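Reading through the structure tokens given below for one structure.
All protein chains but one are shown in place.
Now for subunit A:
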């Protein structure tokens, strides 16, 4: 496996965290969180990848044909489901905050008055 997926994953995670740390809008911030999440998917798929191997489907291939690792793909699929739940929940909460406060700026949405 080449070093490229590792670099891409680290880069994606880095820009995602930078985005979250500097964001002034919660919808934008949730987008940045999804970028971080994509970094883990790139890393996992990179780990399971094999040059020259086919997809892990043996319907029309004899067993034993080289294939990429299906386990990491299953992990990624599972996490996409979880990630969608978290994003939906975050967006719903951001909408509710906007209804009550009229703002989406994280610096104005604080749990304690005067914090």
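Observations on the structure shown:
Following the convention adopted for this analysis, a residue touches a chain if its C-beta (ideal position, glycine included) is under 8 Å from a C-beta of that chain, and two chains touch if they have at least 3 such contacts; residues count from 1.
Note that contacts and distances are computed from a predicted model.
Note on the omitted subunit: UniProt lists it as "NADH-quinone oxidoreductase subunit E", one of the names in "ABC transporter permease", "Phosphoserine phosphatase", "NADH-quinone oxidoreductase subunit E" or "Serine protease". Not every partner is drawn; the one left out touches subunit A at residues 9, 13, 17, 20-23, 26, 29, 33, 36-37, 39-40, 43-44, 47, 71-72, 75, 78-79, 82, 85-86, 89-90, 93-94, 96-97, 100-101, 106-107, 109-115.
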